[in-house]
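Once you've had a glance at the structure underneath, I'll fire off some questions.
Only one protein chain is missing from this complex, and each of the others stays in its spot.
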Amino acid sequence: MARSMAMAGNIAAAYSTKQINPHVVAAYPITPQTTMMEKFSEYVANGEVDTELICVESEHSAMSACVGAAAAGGRVITSTAANGLALMFEIVYIAASNRLPIIMCVMNRALSAPINIHGDHSDSMGCRDSGWIQIYNENAQEVYDTMFMGVRIGEHKDVRLPVMVNLDGFITSHKIEKVDTLEDAEVRKFIGEYEPFYPLLDIENPVTYGPLDLTDYYFEHKRQQVEAMEKALPVVKKISKEYSNYTGRNYDILESYHLDDADCAIVTMSSTAGTTKFVVDKMRSEGKKVGMLKVRLFRPFPVEEIRECLSGLKSVAVLDRSASFGGFGGPLFNEIRNAMYDVDGKPSIVNYIFGLGGRDISAVQIEGVYDRLMTAQAKMPGDVHYIGVRGD
Amino acid sequence: MDQEKTWKEIPWGGLILDAGNAQEYHTGDWRTERPVHIMENCKHCMYCWICCPDSAVIVKDKKMVGVDFDFCKGCGICMKVCPFDAIKMVVEGEEGD
Partner (left out) sequence: MASLKQLTEREERLTGGHRLCAGCGASIIVRQILLATDYPVVVSCATGCLEVSTTIYPYTAWKNPFIHNAFENSAATISGAEAMFRAHKRFGTIPQDKKVKFIAFGGDGGTYDIGIQSLSGALERGHDFMYVCYNNEAYMNTGIQRSSATPMGASTTTSPAGKVIPGKKQYPKDLTEVIAGHHLPYIAQVSPGYYMDLIKKVEKAMEIEGPKFMNTFSPCPRGWRHAADASIDVAKLAVDCCFWPIYEIENDVYNLTGQSNLIATGKKEKVPVTEYLKTQGRFKHLFAPGNEEILKNIQEEIDRRWDKLVKLSSL
């Protein structure tokens, strides 16, 4: 195994991209994604990769070029955040609908307005129905490792879908951490060679991408995408397991932390899981039966596995880093409560919206959530609450 | 192609693998007028062929030999561009000569 390196999440994303050595990278700068593409541009300038780097004039063209490149046949990577993701939204759907296994790092950042450059999940949550596999990462190590798993997952013959690798803007993208890396040869061995799937560049077997699909066939193509997502779930599990065995670093679609004998738990994603683990450790040392569930795989949403993890708990708080205006709580809460609806003896489930626009969530605030869960025991009053906003 | 195929039987992503299969779809029945090729006037200049929107002028061995009525929509461009009166338009269903 190769060495440990100190790197920020964005550098981990760039370094893993270098090791993947994709055919094409197309991207456009946006805070807090820029340092990934700057680093990758250095690799290109120094001849450390064979990649064609396309510095496009907008995120819309970034995803458009990715679609053209992936349809032409080869490995394609991009990255963006917030307004950039919003600008490419139209083509995000097209990438998935054309079954193109593009990898996109999203340095999660709040959407405008007002403009804000810090981390929340409003950008990628807006794309949750786009047909992309979404994996949310806690730290730079996870980002690094998920890139390799993402290549295998997206290109899997039963799946053929694009994969979004999410990391919290600034918190993970810019924080320097220790990352255990693989040797280039080890990466190559794990990801394998790209296998073409009806490439445009196969001149002898011409294919038409993106036809007009009307009432007679559109629904069938959408049904295929549903199936692809269903098939993706066991594939993500299998490849996570394979990668865990390969590297000794454990990955799964969910990470449960002291859930087995817990009375109450917090469900959350990305970097907040790290803070929550710290709080769980502290409270456990005080004899309090608290646990945490980190959701890594948000799309496809692992319903059965969630039920297994949360059954038997008395109360659960779901922490969402994005709001669904006019909806019933945040997107993660929606999914979790929906998944648990038919479970006998299901826990009481409440929602906390936190951290919009990158507002910090502290260990004290998380402990406060656990305290309320423990005090209420049976049913928490109210459904949707807010952490750290003035006036509530 | 069979219009009744299920989602399990068609290629993923809306891909069409049978290049040029639009030829199975005949637009000839759109026609209200029909070009008639008058061979004795024809100099095989290929003006009609290069201006046809529907790839419907049949050329064999560099000679204009007729019109593919599976695809000809009867626009009449061939008649208009012909410098030699070698194409005339007649109402569909009526005799050409």
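For this structure, a couple of remarks:
Order of writing sets the labels: A and B. Residues in every chain begin at 1.
Following the convention adopted for this analysis, contacts are C-beta pairs under 8 Å (C-beta built on N, C-alpha and C of every residue); 3 or more make two chains touch, one makes a residue touch a chain.
Since we're looking at a predicted model, the values are computed, not measured.
Listed for chain B, the residues touching the missing chain in the whole complex are 1, 10, 14, 16, 18-27, 30, 44-47, 49-56, 59, 62, 68, 70-77, 79-81, 89. The chain not displayed touches chain A at residues 23-24, 26, 50-52, 54-58, 60-61, 64-74, 76, 90-91, 94, 200-203, 206-214, 216-217.
By definition in this document, only the chains that are shown with their structure count from here on.
A separation of 52 Å divides the Cα centre of chain A from that of chain B.
Across the interface of their complex, chain B is touched by residues 97-100, 160, 198, 205-211, 213, 216-217, 219-221, 223-224, 227-228 of chain A. Across the complex, chain A is touched by residues 3, 5-7, 10-17, 19 of chain B.
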